[in-house]
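Here the complex is missing a single protein chain, while all its other protein chains stay put.
So, subunit A:
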Amino acid sequence: MMNTLLKLHDVHTHIGQYHILQGVNFEAMEGQVSVLLGRNGAGKTTTLKTIMGLTPASQGDVQFQMQSIKKSPTHKVAKLGIGYVPENQGIFSDLTVEENMKVAMRKEDTAAMERQQYVLELFPDLKKFWKKAGGHLSGGQKQMLSMARAFINDSQLILIDEPSKGLAPIVVEKVMEAIVEMKKQTSIVLVEQNFMMASRIGDTYTLIDDGKTVHSGNMKELIQNEELKRKYLGIG
C-alpha cells in the first residue's frame, strides 16, 4: 500500500487581485510520478508554487507527510524535503555548474557527494561543463542542471515544471529517461504539456481547468479516455 506524500485539499490561491486557484485537490503518492495536466493558464504552475510557498494558499490546506505546510515559508518547505525545478529552470547564470550544485547542497556530507556522483552519471554533460557559467549552458543542459540541483539533497519529493518546454525531441528523450531513473529514488510531481511524455512516465494524473481540479485517476485510464483528453487537453 502506497502512502500519500503530498495532499492538497480545496486549495485557493490569490496573486494580487487575481483568484488563480479556485479549488485544487491533488494527491501525490510515494514512489510515483504524479502528473498535473491542463491547458495553458489552467493553474498548474501556480499549484507547484503554492506547494513551495512561493504563492501561498489563501484557503484550503497543503499537507506534506501528513503535516500542514500551508503557512510554511519556502525555505522551510524545501528543507522538509521538497525539491523544485521551475519552468524557467532557475539557474544562477553567473554561477558555474559546480557553484550551482554547491549552493543547492544543504549538507556537504558523504551521502550528498554520492548523490552528486549519481546525478553526474545521469547527466554527463554537467561534468563536461563543470566550470562553465550556468548562463552559458544550452536549454537542455540548464534543465539537467536544474533537475540535478533539486536531486542533490535527500528530497522525498521533487516538483518538476514543464521539463520538455522548448527542448529538442532528442533532449526531451534524455530528460524523460532521467526522470524515470530519478523515480527509483524519489517521488515526483510533474507538470507537463507534452502529453506523450506525461503519459509515458506518469503513474497518476490530475486534470486542472480554470484553477480547479476536474478529474484525477490512473494514467492508463486517461490514455484510453478520448473524451477527457479532447475536452481538457485539446488532443485526440
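Basically, a contact is a pair of C-beta atoms (placed from the backbone, for glycine too) under 8 Å apart; a residue touches a chain by one contact, two chains touch by 3 or more; residues count from 1.
Here is the rule we use: contacts and distances are computed from a predicted model.
In the listed set "Oligopeptide transport ATP-binding protein OppF", "Methylamine utilisation protein MauE domain-containing protein", "Branched-chain amino acid ABC transporter permease" or "tRNA 2-thiouridine synthesizing protein C", the entry agreeing with the UniProt name of the missing subunit chain is "Branched-chain amino acid ABC transporter permease". Residue A:Asn153 is the one among A:Asn153, A:Thr186 or A:Thr213 that touches the chain missing from this view. The hidden chain makes contact, of the residues A:Val103, A:Val180 or A:Met196, with A:Val103. Across A:Gly41, A:Pro73, A:Gly139 or A:Gly166, the single residue that touches the chain missing here is A:Pro73. Of the candidate positions A:Thr4, A:Ser93 or A:Ser138, contact with the unshown chain belongs to A:Ser93. Of the residues in subunit A, those that touch the hidden partner chain are 52, 54, 73-75, 78-79, 84, 86, 88, 90, 92-95, 99-100, 102-104, 106, 133, 135, 149, 153.
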